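Removed: one protein chain of the complex. Kept in place: all other protein chains.
== chain A ==
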Amino acid sequence: MHETDMTKALILTVKDWWESQPDRPTISHVYLTVGQFTCVEPASLQFSFEVQTRQTFLDGAKLVIQETPLIAFCHHCQQEYHPEIGIHYACPTCQSPMDDIRSGRELKIDRLEYTSQPPIPLP
């Protein structure tokens, strides 16, 4: 199950950000975009995230995943199309190869939601 390793990679990346923050805030939500043309299964990612973040700086944080569909653009027909994963990737009209993927390859951490103590005003 490679989502375990994907999650490790995700946690490392978020940790880099967290460690760069002077007050080490509490992260409540991690928002991801995951494309359908990746090898990542969102449900497995959720499970791995829950297990791997226990008793870490991300303990209790929620993973919110937005999936994006596979959309390609055919330059010959000058139109977008939805390749059928596992069945057919070439343009359904002219059979040109799927050379230009416009959506579906995303594996992105969009944003983090976190709580932080407001700075104590100087006397």
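Criterion: a contact is a pair of C-beta atoms (placed from the backbone, for glycine too) under 8 Å apart; a residue touches a chain by one contact, two chains touch by 3 or more; residues count from 1.
What we mean here is this: contacts and distances are computed from a predicted model.
J.: Match the chain absent from this complex view to the correct UniProt protein name in "Lactate utilization protein", "Hydrogenase nickel incorporation protein HypB", "Rieske (2Fe-2S) protein" or "Molybdopterin dehydrogenase FAD-binding protein".
T.: "Hydrogenase nickel incorporation protein HypB"
J.: Which candidate, A:Arg54, A:His88 or A:Arg102, sits in contact with the chain we can't see?
T.: From the options A:Arg54, A:His88 or A:Arg102, the contact with the absent chain belongs to A:His88.
J.: Just checking the interface: what residues of chain A touch the absent partner chain?
T.: Given the touch definition above, chain A has residues 2, 5-6, 9-10, 12-14, 16-17, 25-26, 28, 32, 34, 37-39, 85-90, 97-99, 107-118 touching the missing chain.
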